[in-house]
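Missing here is one protein chain; the remaining ones are kept as they sit in the complex.
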Amino acid sequence: MAEPIIRIDNIVKRYGPLTVLDGLSMEVMPGEKLALIGPSGSGKTTILRILMTLETINDGFIQIDGEQLYHVKKGDSLVPADEGHLHRMREKIGMVFQHFNLFPHKCVLDNVTLAPMLTKGIQRAAAEKRAMELLDMVGLADKAKSMPAQLSGGQKQRVAIARALALSPKIMLFDEVTSALDPELVEEVLNVMRRLASETDMTMLLVTHEMGFAHDFADRVLFFDRGKIVEEGKPEDIFRHPKQERTQTFLRKIIAAGHRV
Amino acid sequence: MAEPIIRIDNIVKRYGPLTVLDGLSMEVMPGEKLALIGPSGSGKTTILRILMTLETINDGFIQIDGEQLYHVKKGDSLVPADEGHLHRMREKIGMVFQHFNLFPHKCVLDNVTLAPMLTKGIQRAAAEKRAMELLDMVGLADKAKSMPAQLSGGQKQRVAIARALALSPKIMLFDEVTSALDPELVEEVLNVMRRLASETDMTMLLVTHEMGFAHDFADRVLFFDRGKIVEEGKPEDIFRHPKQERTQTFLRKIIAAGHRV
Amino acid sequence: MIMEWDWEFVWQIMPTLIEGVKITILATFLGAIVAAVIGLVFAILRMSAPAPVARTTAFAVEFIRGTPLLVQLYFIFYVLPDIGIRLPALVAGVIGLGIHYGTYAAEVYRAGIENVPRGQWEAARATNLTMPQTWVHVVLPQAIPPMIPALSNYLIAMFKETPLLSAITVLELMNQAKSIANSNYRYIEPMTLVGVFFLVMSLISVLFLRWLEARYARVDGR
Amino acid sequence: MIDWSGYIGLILEGAWVTVQLTLMGSALALVVAFAAGLGRLSRFMAVRALATTYIEFFRGTSIFVQLFWAYFVLPFVGITLTPLQAGVLALGLNVGAYGAEVVRGAVQAIGREQREACIALNLTRYQAMRHIVLPQALPLMLPTFGNNAIELLKGTAVVSLISLTDMTFQAQVVRAQTGSTLIPFATILVLYFIMAWLISLGMRWLERRVTRGLEGVRV
Partner (left out) sequence: DENKLEELREQGFARIAIANEPPFTAVGADGKVSGAAPDVAREIFKRLGVPDVVASISEYGAMIPGLQAGRHDAITAGLFMKPERCAAVAYSEPILCDAEAFALKKGNPLGLRSYKDIADNPDAKIGAPGGGTEEKLALEAGVPRDRVIVVPDGQSGMKMLQDGRIDVYSLPVLSINDLVSKANDPNIEVVAPVEGAPVYCDGAAFRKGDEALRDAFDVELAKMKESGEFAKIIEPYGFSAEAAMSTSREKLCAAQ
């Protein structure tokens, strides 16, 4: 059997006196599609941000694709990694944010080509060719020259996905990518992600409140509560026959609020 | 048969070159519960804002409870109403906003008592008594002395409902009152509104994307598209057997996005 | 009798006043350059120097902002020579203006940079840009346009404070006007002309500012 | 031997004039700032035009010119002010013009949503301003008001132009009498800084008072 591409080992994350992740461990296999669900404040976003190196960890280890993320070997012991190491590790990971975080001063095409040209030294022509393929994939080839402010929320988010894909990461992180969208615009983004999930063998971690989509998309669902994985399993099992009391309560509330599961 | 409490007659609303409502007419009977649904930008919010006199109209007439809203008789002709007339008409109408719009510098109780004391000259003691009844009704009697910033979104919205009710309007307008809430907090607000709908004979107009709730709540559903009422009818008919192509497409999209109908 | 406006006198003093206008504009222009550079130094020291340096800078900035430019000018011009620094009047004036307004510019820089949303830094990191790349391609292009109106405001304020330079013998507009007034005993014409000049210049600048604000307000909508 | 204690006394006398100018100027500035700031938001064209003219005029012309007019030109139209009055008038109207923009900005920052809530609750314009908008706008104005007060304090240094014996002027006198430049100017620099520091302390205290209970996110 293959090695896990992500191995999270007993990590601790604190904000001042608040312990958000308290000895969390988990593994993700290459190509796996994971959905992280759970109540507000349970640490779902935090774990994605840690993987993207947007936060630091207080304890524990994370291994990505066989290499330590936050540490490097020095002689026999592991010491905290420097910026250069992080920079190299980030090549493997891409992230799409809840609020898109497009670069508002650059047109759609430049948003997508900027990072490949700067970080990989790809020539403009090649970068633009690839960017147009990606924009075509997300259905926005005709918006290449638009500014982000001229796009709807759903279009922005699709550009953000194309931008993250342009770096060809092995792992993609999605943090509630539809929750800032108008209901009618949700579907166009989910369609892109469905296609992505079925057509590539990228590893994907998805935080979402769209239970229906989590169900269709994920190979495995992790239910978080208070910085711990309370329950995990196949979508059918988690959504239809949750074992844990807390999972049951959570799903009941969500269903009552009008979301399909 | 009774007279309609709201009679909208051929109104036109423009924003610069954009015509948002183009000759819209509709009537609402006293005590009726109406749900306004339709795609983004179709003018649902606009019609509520016009009824609340937050916008002006470019043409047409609106009659509320037998009186012209935006016009007064002068001799034989109708002339635009002055601020005094609007002030009198607003007594009949209350509105709850998507983003609550609570007064952040006043405690919950003061949010509810402020308007009755200022606009109706009710004494503090009487106003507070009534406010506590309303807060009790929305389940927040124990939060009377809290500041809005200390409340969750659902609690804020329930306070906003109590605040609007404190003026005892004949007509209540709700504009997407749950769409800014975390999914888990939606239900508590909807519960309050269900109770309100069943216990009072207030006339209510509700704009929502929660199709399930619209279904349960409304006597009649109006489907808006591009500033026009495209289809209207009983909730069963609209949701289960929409006649118009546009209604069908819209409902399909919403369902696909994971909303229960 | 003094209230009578004398056009002939106006034309007679105009060339002298224009000499003053030239110096006023020159001082403003040079002062602005110094302020822009010193402001950047202050901002960097305050935001990213080691704590003691940052704190000392913060105090210096507070001190300079809390005391009148006039007194600072006296200091630069009359006290510094005691320790061997003897600056020509215009240079002393430009440095005084530059340091004083540099503290304001520093605040604008800081606010401009802090106003770039955290999400932009994070997106830059998620797309694996290096720090210098993040500054050059993501942060500064977004931080600078909103600064322009605020910086221009201070430029106008500085322009209106140039009359202070007369205290250290710079023959700018106000000094020329006073000199004319003193030797002719007529205050109304020279002082009114100075007022009109400042008013016209700042009305023009206000229009220019509005244009700038409109021009640079467009870059947003995240 | 130089009688420093006497000269320090002279500077302190000047400091008192500076304090008076600052306090009275700030009071005047505050009043006109609200009048003009709210005037600019008036429904009435004439009021708006008047407020705008005042603001642009006083922000546009230099404080020096304003002082000269208040002191040397006003008497010709029959208004003779004492130097202190002229100083307070010029400084107050000058800083008030800047303050007016602060008032306007803060009131406008209390967004549309709050105004709309007021309309929906049927409050009159006056009630909305008095109970909802101003109480929320005030905390937004205070920091800038503090800065304006410090600008006014610094502005008092130029009143020596109209024979007002403020701190800077007295420092000049001391300098002329003693021949020392460093000591009088260093003394007043420190005094100015202390005054500015007291103003910011006071403002911060005020800010804490008016924002009490308002911590956390806006609603």
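A, B, C and D are the chain letters, set down in written order, and residue numbers restart from 1 in every chain.
Here, a contact is a pair of C-beta atoms (placed from the backbone, for glycine too) under 8 Å apart; a residue touches a chain by one contact, two chains touch by 3 or more.
No experiment lies behind these values; they were computed from the predicted model shown.
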Inset, instruction - Just list which of the chains on display the missing one touches. - result: C, D
Legend entry - Touching residue (missing chain; options D:19, D:173 or D:186): D:173
Legend entry - Which residue of C:130, C:153 or C:184 touches the chain not shown here: C:184
Inset, instruction - State which residues belonging to subunit D touch the missing partner chain. - result: 3, 6-7, 9-10, 13, 71-73, 75-76, 80, 83, 161-163, 165, 169, 172-173, 175-179, 181
Inset, instruction - Touching the hidden chain in the full complex, which residues of subunit C are there? Just list them. - result: 1-2, 19, 78, 81, 86, 88-89, 166-167, 169, 171, 175, 178-179, 181-185, 187
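In this section, only the chains that are shown with their structure count from here on.
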Inset, instruction - Please report how many Å separate the Cα centroid of subunit B from that of subunit D, as a whole number. - result: 45
Inset, instruction - Would you kindly tell me how far, in whole Å, the mean C-alpha position of subunit D lies from that of subunit C? - result: 20
Inset, instruction - Give the residues of subunit A that touch two or more other chains, as numbers and ranges in rising order. - result: none
Legend entry - Sites on subunit D at which at least two other chains make contact: none
Inset, instruction - Classify the chain contact graph as line, ring, star, complete or other. - result: ring
Inset, instruction - Would you please name all pairs of chains that touch? - result: A-B, A-C, B-D, C-D
Inset, instruction - Spell out the part of subunit C that touches subunit A in their complex, as residue ranges. - result: 117, 119-120, 122-123, 125-131, 133, 137-138, 141-142, 219-222
Inset, instruction - State the interface residues of subunit A toward subunit B in the complex, per the touch definition above. - result: 39-40, 182-187, 190, 209-213, 250, 253-260
Legend entry - Residues of subunit B that touch subunit D when the two form their complex: 52-54, 83, 87, 90-91, 93-95, 97, 99-105, 107, 114-115, 118-119, 147-150, 156, 163-164, 167
